[in-house]
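Scroll down for the structure; my scribbles are underneath it.
Missing here is one protein chain; the remaining ones are kept as they sit in the complex.
Naming follows writing order (A and B), and every chain is counted from residue 1.
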Amino acid sequence: MTDQALALESAPARRHRPWLLLLAATWHQTRAKIGLALVALVVGIALVGPFFAPYGPDESVQVDGVFALPFEPPSDAARFGTDELGRDVWSRFLWGGRSVLALSVLSTALGAILGIAFGLAAAYSRGLLDEIFMRTQDVVLAFPQLVFALVLVATVGPETWLLVVAVGITTMPRIARVTRGAAVEVVERDFVRAAESIGVPQRKILFGEILPNIMSPLVVEVTLRLTFNIAVIASLSFLGFGLQPPAADWGLMINENRQGLVAGQPSGVVLPVVAIGLLTIGTSLVGDGFLRAAIGIERGGRRE
Amino acid sequence: MTSASALEVERLRVELEGEGIDIVDEVSFHVDAGEVLGLVGESGSGKTTVGLAVLGHTRRGARVTSGDVRIEGRSILALDRLERQGLRGKLVSYVPQDPAAALNPALRIGKQLDETLSEHGFGASGEERRARITEALGEVLLPSDDAFLRRYPHQLSGGQQQRVALAMAFANRPRVIVLDEPTTGLDVTTQAHVLVTVQELCRAHGVAALYVSHDLAVVATLCLQVAVMYAGRIVEIGPTSLLFRGSAHPYARRLVEAIPELSGAHALVGIPGSAPRPGNRPQGCFFAPRCSYAVERCRVEFPPVARVSQDHEVRCWEHDHVLADALAARTAAVPLPEIKAHDALVAIRGLDASHGARQVLFGVDVVVRPQECVALVGESGSGKTTLARCIAGLHTNYEGEITFRGRPLRAGARRRDRETRREIQYVFQSPYTSLNPRKTIGQIIGQPISLFYDMGGREMRARAVEVLETVQLGGSVLERYPHHLSGGERQRVAIARALVANPQLLICDEVTSALDVSVQAAIVDLLAELQRELGLGLLFVTHNLALIRTIAQEVVVMSDGRIVERGASDAVLFAPQAEYTMRLLSDTPSLEAALAASG
Partner (left out) sequence: MPGLLVEGPGPPLLAEGPGPPLVDLRPRRGRILKGIPGFIVRRVLLGVLTLFVCSLVIFAATQALPGDTARSILGRGAQPEALAELRKQLGLDQSVFQQYLDWITGVLTGDLGTSLAAGLPVSEVIGERIGYSAFLMLLAASISIPLAVFIGAVSARRRDGPFDHTVSVVSLTLAALPEFVVGIGLVILLSTTVFHVFPAVTVIEPGTPPWSHPEELVLPTLVLVIAVTPYVTRIMRASMVEILESDYVEMARLKGLSERLVLWRHAVPNGVAPTFQVIAINLAYLAGGIVVVEAIFNYPGIGLGFVDAVRSRDMPVVQALALLIAALYVILNLLADLATILVSPRLRTSLK
């Protein structure tokens, strides 16, 4: 036997870890860059905004000691005019982004962690757990997220923690479904058999062998769910079942200031609507970037 | 143009769209009416691209940029879309590689046959077309009653699907037909029948056929003329008997040497390295980096076509030297060591195994002794992989006894102790699915080390490099991911992963069936050597009878979950007792037999 190693004919190794490759490929797309810029803008406003707000979140505008009237047009004292209670629209806008962001990120994280664990276990066990999982799909999907959250709100009342739990619980099976769908195909591959045959512990097979292979669809799905959850959380606020007055919250602001549309002072509605719209468009573009990057890598991988 | 061949291809070039990188280039050949030209090449050589271009078709992302394809003197590339559409399926037709995917799942067989005729204006009425369909199906030995025509593709067997595709291709009595690996995926018996049918139809209707294949034995059986493709070029073209006996191109020669023979008289010699992909091809002759004849000029300039004799052309600067070696003897096979031990390493007694409710193994007995290689042979569905997986603890639904070194083995790897798991190692069929694409080679090899041995990081790395060197890879692959490696390299990594555990028994499940022949030869050669040097017990599962004599002392032949014959390799191959083995042997296409028959 020749002990000398054969010269490797294949391309020189790029020593990037696969997930770095996904990020790099995502970043190469214009759409993803635009999306990221939009997300950065809105998140920036929500996080940093309060430090630049001229008034407190529930502070009334006063000019020379006189309280401003509701729906006053823009002036020196209130750059974007006042809201239905004579508060500064601009300040409430700067204060009002944190809640939407925090609630939607928390609920998505809750749903993602539970969903991924459940989906992986279902795909790998292929037993009773999987059977139960498949059978309960219909039940869970039968309720639109918003409807399920409203049923809980009707019982418990509009509590902040309830929003996170309700949206998180309804996110969980949807992510579990995608996890399972992607994982059942990976579970069948021989490298999983190879790990089983030498006795690699199950936990390591799930998280060390299978999970890294489904990261791409999972990243795409979690981003998509985040987009939807922003919409659900904001919709609940808009319907009046989210944060309660006098809190500053974009969804609530839109609800409160709708009369301003008719009264010729639309900024109390326009600012939060635009912010939520840009945020969801941004996350959705980033998610699409992940999707395209994942498909691109997938195809590139097939070339070899 | 009465003197024109039925099919002429001239200096055809197909590029990847927008990139200016050629997939194939300078491809020229012609086929006369009633003749079958074999177009052989390994995966990625561009043979299917050429086959499709004959119909004026390219896959998405590719386009024909120069050259010409003429059918009975008419240039098919010069035609507009509608004219070309009118010729396809009528003057020139196509038989696909995978009929299960190429027949529309939502349309009945009858409809799919009928539209081929009606779209090209055949026959004035449905009855006339129906008569032709009956005729065409009869030619491929299929029934043509209403019940059959009303079936959907999924209601037919693989062989029947391919016959329907053949009937469809011949229905309009074309002048030229392209067959793209039409027997891949069929078992050898069905393959043999389909090949006979193809031969008869081409002869009967005077059709010029281009038979695209990676299987040299099939081509040698079917075709009088053959063209060999390598990295997008035809490197040699000529009469089959001449070309396979004493080819003038080093690649063609090495390819022939890499083909396993039933007799096992010659050593299997693989070709080092792998074929360059489009965009990655070197200057000069594309084969030069892998070629033992290569001289300075080969690395600079692409060789022109040289005529060796009438009808025999080659692209090689050094073809004179190659031809001078023509009769030099091939390396004789190394005789396999005799097995003296009598106690079994692994013994299987009365094994019944099932997939769900379906029983797939019936009372199977197999014994592998230490240092012995037993080949487990059978067609797909014979249960051979299930048997292998029972031993490895990957299939648990069985009854019967498996003992390993005298101790009973428990069903399922998880229920066995660590030592047993270490001593039985398994190499999987496809290295494309058996290596985790998200792990580096170092992590893949490191996993069994950390499970079975208590080693520090540096020691572990040294061990990994050591074992990679025994499979002729170096430590340089440690940081790479599987997709950086070629198929052959990946399979070497998979073997290294098994060897790193220092096993007593190595189970190899069809380990070469996903690889090209030249790579297959190298892997089998490596396994045979490793087995000898490390004294492994080896269970070599394969569907390829021709590989057996190179590696195995003993053969077990399986069919439908039962063992039909067993014995020493020579005895089984040269004096088979079971009818099934005889049929398998006679249906397996063999280069030797084909060349012997051609005189």
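Assume a residue touches a chain if its C-beta (ideal position, glycine included) is under 8 Å from a C-beta of that chain, and two chains touch if they have at least 3 such contacts.
Owing to the predicted nature of the structure, the values given are computational and were not obtained by experimental measurement.
Q: Quick one: jot down which shown chains the absent chain touches.
A: Over the full assembly, the chain not pictured touches A, B.
Q: Identify the residue among B:H57, B:H266 or B:R583 that touches the chain left out of the display.
A: B:H57
Q: Using the touch definition up top, pick the residue from B:G34, B:G86 or B:G474 that touches the left-out chain.
A: Of the candidates B:G34, B:G86 or B:G474, B:G86 is in touch with the missing chain.
Q: One chain is left out of this view; which of A:V61, A:V89 or A:V178 touches it in the full complex?
A: A:V178
Q: Touching the hidden chain in the full complex, which residues of subunit B are there? Just list them.
A: Residues touching the hidden chain, for subunit B, are 23, 43-49, 52, 55, 57, 59-62, 85-90, 93-94, 96-98, 101-108, 115-116, 119-120, 152, 154-155, 168, 278, 357.
Q: If the missing chain were put back, which residues of subunit A would it touch?
A: The missing chain touches subunit A at positions 31, 134, 136-139, 141-148, 150-157, 177-178, 181-182, 184-186, 213-214, 216-217, 220-221, 224, 227, 230-232, 234-235, 238-241, 251, 254, 258, 261-262, 266, 269-270, 273, 276-277, 280-281, 283-285, 287-288, 291, 294-295, 298-299, 302-303.
Just so we're on the same page, only the chains that are shown with their structure count from here on.
Q: In whole angstrom, what separates the CA-based centres of subunit A and subunit B?
A: Using C-alpha averages as centres, the distance is 48 Å.
Q: Please output the residues of subunit B touching subunit A within their complex, sorted ascending.
A: By the definition above, subunit B touches subunit A via 272-274, 277, 280, 289, 392-394, 413-414, 416, 418, 421-422, 424-426, 428-430, 433-439, 447-448, 451-452, 468-470, 472-477, 479-481, 483-486, 489, 494, 497, 501, 529-530, 533.
Q: Show me the residue ranges of subunit A that touch subunit B in the complex, using the header's touch definition.
A: Within the complex, subunit A touches subunit B at residues 1-11, 13-15, 18, 189-191, 193-200, 209, 212-213, 215, 301, 303-304.
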